[in-house]
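With one protein chain held back, the other chains of the complex are shown just where they sit.
After this line comes chain A, so read on.
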Amino acid sequence: MSKMHVTTTINGEPVEFLADVSSTLLDALRGSLGLTGTKEGCGTGDCGACSVTVDGRLMCSCLMLAVEAEGKSIGTIEGMAQGDHLHPLQQKFLEMAALQCGICTPGVLISARALLEKNPDPTEEEVRFGLAGNLCRCTGYDKIVRAVLETAADMRESAR
């Protein structure tokens, strides 16, 4: 009887689901909601694989109860591309092979988008700080950072 009814918005779509009080937003996304693009790494807020946005703000979905999603607007990796049209970060990550095993990639992309929304012209150091909460166990950081910097440059160019 501990399940609670949650009404929320995920990637712009109204969603209702039932959640155990003790389950995290990550559990709900990957479980009953079937949105498995958000990954579980450490489950303790250290690795960033479960990164999502909540009302536009970057968070770890493993550090938030599913019931806290009530009335919020959640953004996951599934909402990053518009249909077949990839987000510039996704396109650039493919072009530059800025991933190895890929487990960290959804979280890195969500974090990188949040970073570029706040800072469209970051330095390399700012990118590294901005992504410090996203661990890549393959240690593929260099290509990730370069892809984010190149995407930022492209997006600034196309915004002119």
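Heads up, the rule we're going with is that contacts are C-beta pairs under 8 Å (C-beta built on N, C-alpha and C of every residue); 3 or more make two chains touch, one makes a residue touch a chain; residues count from 1.
In the analysis below, contacts and distances are computed from a predicted model.
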Item checked: The complex's invisible chain, by UniProt name, from "Phosphoribosylformylglycinamidine synthase subunit PurS", "Gliding motility-associated ABC transporter permease subunit GldF", "Oxidoreductase" or "Succinate dehydrogenase hydrophobic membrane anchor subunit" -> "Oxidoreductase"
Note to self: Among A:Ile10, A:Leu35 or A:Cys60, which one touches the chain that has been omitted from the display?
What the structure shows: A:Cys60
Notebook entry, point to check: Which residues does chain A use to touch the chain missing from this display?
Noted result: 1-2, 4, 20-22, 24, 43-46, 48, 51, 54, 57-60, 62-65, 67-68, 70, 111, 114-115, 129-130, 132-134
